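All protein chains but one are shown at their positions in the complex.
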Amino acid sequence: MTRQRVRDVLHRVADGALDVPAALDALAFAPLESGDSTDFATIDHHRALRQGFPEVIYGAGKSAEQICDIATHIADRGDNVLVTRIAPDAADRLQSVLDGVVVNRVARTAFRPGNTPAPRGNGTVAIVTAGTSDLPVAEEAAVTLSALGDCTSRITDVGVAGIHRVLARRGDLTAASVVIVIAGMDGALASVVGGLVASPVIAVPTSVGYGSSFEGLAALLTMLNSCAAGVTVVNIDNGFGAAVAASRITHS
Amino acid sequence: MTRQRVRDVLHRVADGALDVPAALDALAFAPLESGDSTDFATIDHHRALRQGFPEVIYGAGKSAEQICDIATHIADRGDNVLVTRIAPDAADRLQSVLDGVVVNRVARTAFRPGNTPAPRGNGTVAIVTAGTSDLPVAEEAAVTLSALGDCTSRITDVGVAGIHRVLARRGDLTAASVVIVIAGMDGALASVVGGLVASPVIAVPTSVGYGSSFEGLAALLTMLNSCAAGVTVVNIDNGFGAAVAASRITHS
Amino acid sequence: MTRQRVRDVLHRVADGALDVPAALDALAFAPLESGDSTDFATIDHHRALRQGFPEVIYGAGKSAEQICDIATHIADRGDNVLVTRIAPDAADRLQSVLDGVVVNRVARTAFRPGNTPAPRGNGTVAIVTAGTSDLPVAEEAAVTLSALGDCTSRITDVGVAGIHRVLARRGDLTAASVVIVIAGMDGALASVVGGLVASPVIAVPTSVGYGSSFEGLAALLTMLNSCAAGVTVVNIDNGFGAAVAASRITHS
Amino acid sequence: MTRQRVRDVLHRVADGALDVPAALDALAFAPLESGDSTDFATIDHHRALRQGFPEVIYGAGKSAEQICDIATHIADRGDNVLVTRIAPDAADRLQSVLDGVVVNRVARTAFRPGNTPAPRGNGTVAIVTAGTSDLPVAEEAAVTLSALGDCTSRITDVGVAGIHRVLARRGDLTAASVVIVIAGMDGALASVVGGLVASPVIAVPTSVGYGSSFEGLAALLTMLNSCAAGVTVVNIDNGFGAAVAASRITHS
Amino acid sequence: MTRQRVRDVLHRVADGALDVPAALDALAFAPLESGDSTDFATIDHHRALRQGFPEVIYGAGKSAEQICDIATHIADRGDNVLVTRIAPDAADRLQSVLDGVVVNRVARTAFRPGNTPAPRGNGTVAIVTAGTSDLPVAEEAAVTLSALGDCTSRITDVGVAGIHRVLARRGDLTAASVVIVIAGMDGALASVVGGLVASPVIAVPTSVGYGSSFEGLAALLTMLNSCAAGVTVVNIDNGFGAAVAASRITHS
Amino acid sequence: MTRQRVRDVLHRVADGALDVPAALDALAFAPLESGDSTDFATIDHHRALRQGFPEVIYGAGKSAEQICDIATHIADRGDNVLVTRIAPDAADRLQSVLDGVVVNRVARTAFRPGNTPAPRGNGTVAIVTAGTSDLPVAEEAAVTLSALGDCTSRITDVGVAGIHRVLARRGDLTAASVVIVIAGMDGALASVVGGLVASPVIAVPTSVGYGSSFEGLAALLTMLNSCAAGVTVVNIDNGFGAAVAASRITHS
Amino acid sequence: MTRQRVRDVLHRVADGALDVPAALDALAFAPLESGDSTDFATIDHHRALRQGFPEVIYGAGKSAEQICDIATHIADRGDNVLVTRIAPDAADRLQSVLDGVVVNRVARTAFRPGNTPAPRGNGTVAIVTAGTSDLPVAEEAAVTLSALGDCTSRITDVGVAGIHRVLARRGDLTAASVVIVIAGMDGALASVVGGLVASPVIAVPTSVGYGSSFEGLAALLTMLNSCAAGVTVVNIDNGFGAAVAASRITHS
Partner (left out) sequence: MTRQRVRDVLHRVADGALDVPAALDALAFAPLESGDSTDFATIDHHRALRQGFPEVIYGAGKSAEQICDIATHIADRGDNVLVTRIAPDAADRLQSVLDGVVVNRVARTAFRPGNTPAPRGNGTVAIVTAGTSDLPVAEEAAVTLSALGDCTSRITDVGVAGIHRVLARRGDLTAASVVIVIAGMDGALASVVGGLVASPVIAVPTSVGYGSSFEGLAALLTMLNSCAAGVTVVNIDNGFGAAVAASRITHS
């Protein structure tokens, strides 16, 4: 598309419809037209074209006003609006200024579908959690995957201290095209699942735990050092990132 | 027992009482029957059979609703209910939905005995603390040990800066079958106690201290590097884990 | 397959061809038959069945003798032999005891193809490096991918300090079905590539750098915190792990 | 100036206008005359003479009373008053006791111009941010630069995940005499900008991010390890420090 | 015993056989008689009385001369001599000065039995390793346990990436009175084993791994955060410490 | 004194006034008589005899009730009561239950003099601070030194960024018998002062600063690595510890 | 220049001298013409145009062969060849294949001037070191600055433990247009110098020191937390980076 756009500009230059200085500016500034930028944000409307999903608003550290402004800009284009880590009051405010926003309080997300549904991903993404306390991260992943056009299955509370629990769900695991493993504390579930399935495994360490879990560092290191080859890892508590990584696979 | 269960299934197959597909499923899914699972938790009722103690609910990061639901499932089976790191309001709510729950505010625990008392452990577990600020961890250990069927003795506030304090209690220390040493700051008490007794010593670093104690890291490293051979260590502030480790010894 | 094996055992029990105690043992010990184990290693011959690739020998910390023994066991079965992080003298020795071993000194690998070629993966895996010093990790990934049946393309020395270098290769990047980004120092290349392509991106931090790179920690943290959504990360210098992760995707 | 002051003292001794003991004291205590010191602060009025900017009040950890007292001392001299990291209530109080104080709530600064405007710096300082959440740090830098006599330009929300955003602003970047790059999460923007411009680049890591960003440590390490040569770094979230560093350059 | 010694002194005072100053010194210096001290070491001959095992010589950082001197002192008393982390040349030298020393090159130990065999411990200590590279630590544990009078069983190379390997050895695991789990990389084996058995589990992280294993830190944190309750941990690579901890249990 | 006590017991045994079993108990339990212990604290009344200062109550992590109980026990003996890190409400409560308690809100201390004033220390202890934000730590040190019988002088706000400020106070520095240097941020003041004076220098890092000060870690490391030889360091924010260290010197 | 190149392409399209597909490719691939790339390196010849200095070869982790190949490519263009962190044998080899290479063994650099001397920077860059052990880093900075066209002055061994040493050189410090401060251990010199001069100060922490200097981490943190405002920092031991940063200032 960007390549197409450049081609168009070149054709118009070849046709004499555009002079050189104007073409120069068109090429230099093409990706960011006026109107796409607020005072504090430069919205990347072309991301959907490059990557298959539009810009997502990371709600932490943004005021409710900023979130609403950016979301309105995106919604006006007809794109999906997805906000993660949104505070309850910002979510309320967003619902009051924009119709059709669905808020998930556990996931801390707000979602409003765009004009065109996301293309469907191949197969199912399994979301596996070690314990009940990992649910908010799992919910964030599930909401994101749904927004990206993916089907999900859930395998909950199958930590390795009762190894039969995860073995009992082996069928569901092997049926998935991608597996997201979410675990805090020792993070050992990623290694076990990584050894059970042949499909891609994305591990999400969570900040669940105390003391020397150091806010998820222990689980992060466990997962990076997984003795099951080919397990990849995203940031602590980053259910959103794991979902996008999975969706990159199911849409490729 | 699990072995017995498999043997039973095999006998029923040999007898023609069970056909092969049903046997296959019985073997695969045996440990987790329907009904044992809530929407967000897969309860491990067989843990008591494998390990001598039932599943314990780690209260941190769970809502009061989730705790009450899981606790009710376990109580309905007649098992012990033990919740650790329970918030005051969740404890209140649990007491309102379930009879006979005893809450220890210092230990942050809620306990409700099951139908069958836990088998008694051998001997006494001594719980030794370096300072008054270590009490919540000591209480968590004491409540857990009591739930697991162990007798405890308490040796309180015997930090090594006044070495005669711990030496004066040497008799109580050597009388114990297992010693749990709980200390923050420099964590040095574990080494001294480890050198005084021949019995197993389990060290619990606490997050008591400031500055370069780094929330218990200093005490943790001290204990892992104890010059008294054979001292073992659990996570920072993990009175529950130390109690279970001690109970594994007294019940073996 | 394992499921099939259990079914076979059950049928033989139903037919009376196998008594219960023998069946019990068969089920319990099925995955690890005698003969598959050396004195110091329990070889996992079934891994290929579970995961599409056989067990790989991690050479670091193993003696030349141990490597040769395990490799011979695997080769005798007709499986692929892949050794990573092999020391030069161990590689020489392996070549002397086993025919057809190909050693890559830069990658620190030894490879000997098995009787059956690996199934081909879908598409091409692009291996992108930020600098010349990242080559050993890239080579390890390339050798591993080749052993797993994958085609690779190489995009070399395109660090972000000269951003036009990576932009110039955008065509090659978007043509790949999976992109492995290998970078030390600031590790920033992963974020730039992650923003350029829609396909899965696997980032490998390397220990290239000095001072506060802390042996790759800086690049690792950069990649885990990538502002390009959906980038996943493997351990520092882990070219092998990235290759297996990519191959899980191309074979799914 | 200090050199001049010593010369004056020496001339007065040579002239007999000052005896030796008085001269001795004058030389020893010259920089800190009585009256410049409050009970809890020793104000460095000579800093403007040494360094081109007067002492700035770091508001964190100081009570509103302390801030007001120090600010009044400085204002009475006719110097610029600049307070950073000022709490809202301290800012209100300062405005109530001192006329002409301008408070910037996003930047957490209070500023009151002195009798003499700051000398103008050469050229423009570009302040570049990766995301909306980096704004408070950018504002602190902008307020400080304005107080120091510098012109600023703003390039906002041009994180490297959409690399065209920063490339589109290349003209503004190369037009600046100094570039301040402010980024959290992966901090990769500093390397890209450092490769695009020949002018001095000062990188400010921010504590924006979560999990393994470790409160800005990830971005800090990224920037210290920038593969673009000659990028320098200030402390996490230290917009003030970056501004002073830039102003040292534009005033040299 | 020490109590008996004090009683003896008191009786001799009561009998007038000892005057008060001599008694005072006897009580103060009793534990360390002259002759037990070399120039650089104060040997603790009473440890066996207090703790059931004599002082062990930690070889790292000691010269061959120092090791031989201390060992000779201990051997002259008829006690067990056990040296850990002994360098090859120091081991050779020790064998040349003392008869009957058995050196284990993998374990880096030297052992010479004393006049009286160690009292036998109860049951068997299982030593479980995740990979071949963990063998030196396992050997150190095995040599130490043998010196302390314990029987051992070995379960080798059963890392969790092939979970059936450890499940296949469940019988051996449950038969042990204490289980020592030795693992590097992700250290996840400790959690799985901790969930399978009811007996005491002592986890030993090893420095096996690379990159973000940080010389065993990853495995250490995994084990401290084990989701299997009651797993205790010793220092990285500390096979000796795990063995002493196990022996404290089997002898209690 | 303890030596004297043992001598007394021995004389009474020699005189027949005490039989052996009673003497044995007297010796073993001498340091901790009944009555000195509350339910949760074992008070070390003998500390003053051993060390010249009585036990001090560390208020953090103790309830107001616990503090009041321990303080009352100590006060009843006529000893000094010093509480550090006391919360405002606990301080209020302590004042309501015990007469003559002086509370310092900046220092977070409560002090009540005992029957006998502390012996005076030699000379003056200079307390030097780098910035206004270091005052609470300086106050804690000052209150403690006063309780221990030491005279103090104050040198305030002389950070090294204006090196003339500390040079101007060189006379006061060299007049002190011990110098306590309190600094956050870069902690560099300790090195400069350490090079200016020949007397003992005790450095206290403070948690003042932000970002990569990591709550005082930066200043702590600076001080431990001081290029001025012979500077010693105490824990972050530990004004109390620095005061006791200084008092050990002035009373020796 | 790049802008000019695009303008040329556009004019040729407007003139019909270039068709659209060829123009498209010309624009996309302009920055990296064929011939500039070796098998393992993509040389950035345009860097001099963008940034005023050509690509520098970082010698660590590159073989002598790789260094010689890249250097020859650069020299063939007539550009400056500068290699940093070059091993002695690689330096020898480079001298044997390329005329006019000057090797500095302390700085670990090799330099060969290009056809055109570098443009001169404004003023003098002062290189200040705290101790003799910091010399290799200072030499690397000096060689780099000379290659970049800058004059340097040296102020050596003026650590803050003898504060008069640096004060005595205040004249030289204030005469410089940029000051590079190189210090290990406590790194405090940067703060003192930062407070003495108004010009830009670039701090280089060195890995000189032991124990808790943690290979330069202590000095790095000190410098990042400098209480002298506007001090910027580069990576540990990065004399090259500091030199480029200084040269960016003197050439702006």
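The chains carry the letters A, B, C, D, E, F and G, assigned in the order they are written, with residues numbered from 1 in each.
Definition applied: a residue touches a chain if its C-beta (ideal position, glycine included) is under 8 Å from a C-beta of that chain, and two chains touch if they have at least 3 such contacts.
Computed from a predicted structure; not experimentally measured.
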In the full complex, displayed partners of the excluded chain: B, D, E, F, G
Touch with the omitted chain, as defined above, among B:T109, B:T152 or B:S212: B:S212
Options E:I202, E:L220 or E:I249, residue touching the unrepresented chain: E:L220
Contact set of chain E toward the excluded chain (per top definition): 2, 28-32, 37, 39-42, 44, 46-47, 55, 58, 60-62, 66, 70, 85, 205, 207, 215-217, 220, 235-238
Missing-chain contacts mapped onto chain G: 131-133, 135, 156-158, 161-162, 164-165, 168, 170-171, 208, 210-213
Interface with the unshown chain - residue positions in chain F: 50-53, 56, 177-178, 195-202, 220, 224-225, 229-235, 240-249, 251-252
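The rule is simple: only the chains that are shown with their structure count from here on.
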Comparison of C-D and D-F by number of C-beta pairs in contact, larger one: C-D
Separation of chain A from chain B, taking each centre as the mean of its C-alpha atoms, in whole Å: 37
Residues of chain F whose C-beta touches two or more other chains: 131, 161-162, 211-213, 217
Contact pairs between chains, per stated definition: A-B, A-C, A-D, A-E, A-G, B-C, B-E, B-F, C-D, C-E, C-G, D-F, D-G, E-F, F-G
